[in-house]
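The structure that follows is given in the form of structure tokens.
The complex appears here without one of its protein chains, the remainder shown in place.
And now, chain A:
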Amino acid sequence: MILAQVVLNGFLMGAVYALFSSGLTLIWGMMNVVNFAHGDFVMIAMYVAFVVFTALHLGPVFFVPAAAMLLFLLGVTVYFGLVRHVMRGPMLAQILGTFGLALVLRYATLWIFTANFVSLPENLLGDVVTFAGLRLEPSRVAAGIAALALTIGLHLLLTRTALGSRLLAVAEDRNAAMLVGIRPDPMQALAWGLGAACTGVAGALIALFFYISPLVGESLALIAFVVVCLGGFGSVPGALVAGLTIGVVESLTSFWIGPAFKDVVVFVLFLGVLWFRPQGLLGKA
């Protein structure tokens, strides 16, 4: 019974990993820009949720869309204000550019909100439910469902709509896309906006069960990069599969071998997958 709970918790945590990696998949996997500020985007979204809840007394129904919208704006702003310019520079400029952005966001938040930990009240979505002897936290289940919905939504957007085709075209070959009449700038900006908005949804939902602090992005960011790599660059369903896999592997390793070793097992698995499938689990070669 306990083992079943361990696997279930791993799945739910994995869904959370997939959820906050979805935005990164779009930006990194498709635009080929490594957004080092990704973890801090999640953190900003958590604070949006916190502020909307404490200052305006509005629940998740309001603060999740609010975080999505604000982060969309942040994503677009970051694209026009920073990324568009650094993309013309060498690779290193891109890396340091978004890394600098991460530090600015992190320490601006530290300055405004101090380093203190805050959190939303527990059980904002209701108390723990016991189902067939398994304990389910509604907030984590909601995050899991959202991860699934976002993944499917993004996947459909990219593969079934004209807009998605345009996004993909720009991602694949900017010049060729321009030749067929697609202006790359709005598309790239849209990708940043959408990516950031997904991150916004993720952050706001994670805030339901996680502590909030200006430095929380640090503990979440690394895993997002691994998820995107493992799932395959640009593959939205890949991120979901990878997130769930990592969640369950971590959980089982912690339970059987010990929590201090969970990263080792995850990264050995990661390296193993890269060895045989460098394009990632569901990436295209």
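By definition in this document, a contact is a pair of C-beta atoms (placed from the backbone, for glycine too) under 8 Å apart; a residue touches a chain by one contact, two chains touch by 3 or more; residues count from 1.
The rule is short, and it goes like this: contacts and distances are computed from a predicted model.
Remark: of the listed names "Amino acid ABC transporter substrate-binding protein", "Rod shape-determining protein MreD", "Electron transfer flavoprotein subunit beta" or "AtuA-like ferredoxin-fold domain-containing protein", the one matching the undisplayed chain in UniProt is "Amino acid ABC transporter substrate-binding protein". Residue A:V6 is the one among A:V6, A:V51 or A:L96 that touches the chain not shown. Considering A:L56, A:A115 or A:A149, the position touching the chain not shown turns out to be A:A115 (whole complex). Among the residues A:L101, A:I223, A:V236 or A:L282, only A:I223 touches the chain that is left out of the figure.
Residue-level contact of chain A with the missing chain is found at 2, 5-6, 9-10, 13, 107, 110, 114-119, 122, 128, 135, 137, 209-211, 213-216, 218-220, 223, 250-255, 258-260, 262-263.
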